[in-house]
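Only one protein chain is missing from this complex, and each of the others stays in its spot.
Chain naming follows the written order as A and B, and within any one chain the residues start at number 1.
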Amino acid sequence: MGHAEHGHIGQRVLRAEDERLLKGQGRYVADFEPAGTLHAAFVRSPYAHALIKRIDSSAALAIPGVKAVIDAAHMAGYIDKLRMPLGWPTKDLPPDITPYVLTPSEVCFVGEPIVMVLGTSRYIAEDGAAAVEVDYEPLPVVADVHSALLPDSPKVRLEAPSNVLKEFQVGYGDCEAVFRDAPHVFREKFSQHRGGAHPMEGRGLLAHYEPQHAALMIWASTQMPHELQFTVARALGLQDSMVRVTAPDVGGGFGAKFVIYPEEIAVAAAAFHCKQPVKWVEDRMEHFLSAIQERDQFWEVEIACSAGGQVLGIRGSMLHDQGAYTPQGINCAYNAATAVTGPYSVPAFHMDVKVVQTNKPYVIPVRGAGYPQGTFVMERLLDRAASELGIDRALIRERNLVPKEKMPYTKPLKARSGRHLVLDSGDYLGAQQKVLQAVDYSGFRQRQQAARAQGRYIGMGFAHGVKGTGRGPFESGSVRVSANGRITVATGAMAMGQGLNTAMAQIAAQALAVPVADVHVISGDTAHISMGIGGFASRQTITAGSSVHLAALEVAAKIRRAGAHMLQVPESELHLADGAVVHSADATRRVSYGDIARVLRGIPGYDLPPGVGAGLEAVVHWEPTDMAYVHGFHACEVEVDTVTGGVRLLSYLAMHDSGTLINPMICEGQIHGGIVHGIGNALFEYMRYDDQAQPQSVTLADYLMTTATEVPRLQVMFTQSPAPSNPLGVKGVGEAGTIPVTSAIASAIDDALRDFKVRVTQIPVDPVWLAGQMAAAERAAQGQPGT
Amino acid sequence: MTKLDAASRHDLTLRVNGRSQTVNVESRTTLADCLRHGLGLTGTHLGCEHGVCGSCTVLVDGVAARSCLMLAAQAQRHHIETVESLAVDGQLNELQQAFRELHGLQCGFCTPGILMTLTELLKTNPDASEDEVRRALSGHLCRCTGYENIVRAAMAALAQGGASHGPR
Partner (left out) sequence: MKPAPFNLHLPSTLDEALAVLAGSSNARAIAGGQSLMPMLNLRLAGVDDLVDLNGIAQLSGMAQDGDCIVIGAMTRQREIEQSALVARTLPLLSEAVGYIGHNQTRSRGTVGGSLCNLDPSAEIPTVAMAMDGELTIARQGSQRTVPMRDFALGLMSTCLDADELLTSVRLKPWPVKSGHGFVEFGRRHGDYAIVSAAALIELAPDGTVLRCSFTLGGVAHVPCRVPAAEQMLQGRRPEPEAIQKACAQASEIPALTDPAYPEWYRQRLAARLLERAVHLALERATPALTKTAP
């Protein structure tokens, strides 16, 4: 690590971006409006499955202000392929599974974009879209995965050979033998639904063709600017260097902006073709209809254990609803299946997974990326086993957690990269013990009984969750010192509210011994750094942080070399402090970074210092070799209204290990946000569809997100077990907060209703279902037959 | 009686952030769009356009309201205040400073609307409890912060005795 003189790492440095944002001076895509901007609105399929028979745009074109009506036939002339390329292509996926930029003939989900209308305002573009006449021939609809698997099911897409996109197995050990011989086997079925990402700023893209450079300038609310650059360039037959993507302020991503969308290509192509700026800003309805979601997984699983609660094996099957298309692979399903064993040692494991297509919007990971679902399976199975075997829930976990003494602990499971999953560091049991003591778990039964005497049903629940973070293959980080001594950091990593820029500034400032305020960070701009991967999977602090750190160290090394030459002293007698390289014995002998940068800029006719090279900058593309495992243990108390089935959270405590914390304030904020997103998944968020795959919840009044009155104060504690696999010892934190939440809340509800033997196996928890359980119990108590 | 035809554009005079401004709008132009595009006050954001998310919240005669659910023409009778009015001589006011110090914002998209709601609360209920703060915030969706630090920042601002306000 760099010098500790300016110890910025670990400090609660206030964010530089806040002043602008607080003053309302944020610049999101919607805020840009170059002269002559045309606004895009899309005609979207009202059917979940249909053939397009005829498109008549004459009425739309007659509206003053409508400048163009572009359908698939037009679009095919603007771009190389009408079909989107597969993002991050991997083997073993069938061909022709990606969406179309504009669909030419067969629409496969409600909301699929068919026609793009350009108008002088969004109002007029929507007028145009409403006036486009499209004749459809409805086709049979496949509305859910169970129907999709029936032998006589219609096809989700006529071109697809099967409604099953892919089947795969993960596992290890001898489940057959284990389950045959196990003293206890318990079976469960789980139904898990996670809805959409719903960043408060929706998707958006503004493309502006600059004829003097024959180049396309794009501002995009995206999590992957380099991928967008690459995809647009390819579609338009351009060099990468002729397309510039800048992400301005991005109002949250959460996975929704981590894929390239048809609309984005359509807008970029229209701008390039029309030679005018074209802007698309989605409204919330469009987000409901056509942005990615996570949606449904159905699990049938069984757990084998000893009488003492030792887990001997877990096996089962899972159906994952992928939607009609696959823009980017099936990592959500893969993650969920491989996440099941989590922080526990499970001797035998087997999961059969079917990724099934339906006539619904496509699925890629939302914050948490399948880990909450895998975690839920494990945690609920442990609670079930504990209940059946008469073992305390905390004790059964203690008996199966991988202890810290066994770290690094290699699981026989493999990640997508082919490497084994390795729990690298962490004290899971220690976290459990600390938290359960802090919430007075041992005293809870008494509190619960006292509440019961008052007619109140309260319960306590808890759960572990782990996730591998720091996904590769690399991230970019460049560090450059200007002639004025200020530092510029550029990275392909993306800021979307998580304070990335501040964290990178802290890392660079520490390595270079300067104040944080002297570091300016540019993230998400393809003009400032040539390569990058982007923001997802809790990777950026690890990957971009390491690259920035190492690049800063390279620059520091150059400073020393140049400084040694300029001061005519050996490097060993120099150190860095306050923006200068200083002689350790005589502080008056110093050269500022700025002076060194000026020298290394070069003066015509004069040689550069020997062995240093031009420029005071470095760029690193650090490649992770192993994932860094974050861990969280959450405990919460709930109260259940047995009349309405309503669930209220009374308290919430989380302990997390995210390794070295660059900025604890920012890390806490990430956990807060993750927890509340998880609460939404546990209690509120549900994308309802009818049996014609018509979405029923398409406004924020129907689709419920957690609000401030529905959360208690969140207490967050951190332990730090530095990751051995990166120079800073950091681990991810962006998603960690979401992972144990549904499990902890389900466990708490079960505990509150233990007299009724309720077991929550469906997420989100539905008050109607809970009330139904209560009603059945009431009838049974009165000696009446159940319904 | 005034009638604004659908087919034409109309000049209106609005009083926004203490200044009278002339804007040219359609009859259907929402107040939010008028503020953002007619007056360049892009600090007010659109998150849903059906009155739920709160990102568009402004003060109408000092009272928080959804600018996505008002027409620009309806605003003629009122004084509208947006987030741009909060800073004093370019400096963050006490409420904004509390947000900065306590990490009450992440992506910043929902923040301006929340600041306007809290600006009203600080004036009308300077002894607000945490429950009352959460109820005032219940009309705002935030996907980033989990509301925890927003509530802390609001309580800190209340404890300080309220926010100074920009020029009227």
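Just so we're on the same page, a residue touches a chain if its C-beta (ideal position, glycine included) is under 8 Å from a C-beta of that chain, and two chains touch if they have at least 3 such contacts.
Since we're looking at a predicted model, the values are computed, not measured.
Participant: Of the residues listed, A:E159, A:D174, A:D690 or A:D755, which one is in contact with the missing chain?
Facilitator: A:D690
Participant: Looking at the whole complex, which of B:N17, B:T42, B:Q96 or B:T117 touches the chain that is not displayed?
Facilitator: Counting the whole complex, the residue in contact with the absent chain is B:T117.
Participant: Which of these touches the unseen chain: A:A73, A:A130 or A:L395?
Facilitator: In the full complex, the listed residue that touches the missing chain is A:A130.
Participant: Identify the residues of chain A touching the omitted chain, counting contacts across the whole complex.
Facilitator: Residues in contact with the chain left out: 122-123, 126-127, 130, 283-285, 641, 643-644, 646, 684, 688, 690, 696, 699, 701, 704, 706-707, 709-710, 767-768, 771-772, 775.
Participant: So which bits of chain B touch the chain we can't see?
Facilitator: 1-7, 26-28, 30, 33, 49-51, 54, 57, 60, 63-66, 68-71, 73-74, 77, 117, 120, 135-136, 138-139
Convention: only the chains that are shown with their structure count from here on.
Participant: Which chain B residues qualify as touching chain A in the complex?
Facilitator: Within the complex, chain B touches chain A at residues 26, 28-29, 36-37, 41-50, 52-53, 55, 82-84, 86-87, 92, 96, 99-101, 103, 105-112, 115, 133-135, 137-138, 140-151.
Participant: Under the definition above, what is the set of chain A residues touching chain B in their complex?
Facilitator: Chain A reaches chain B through residues 14-15, 17-28, 30-31, 33, 123, 198-202, 249-252, 254, 283-284, 496-499, 665-666, 668-669, 672-677, 699-701, 705-709, 711, 713-714, 737.
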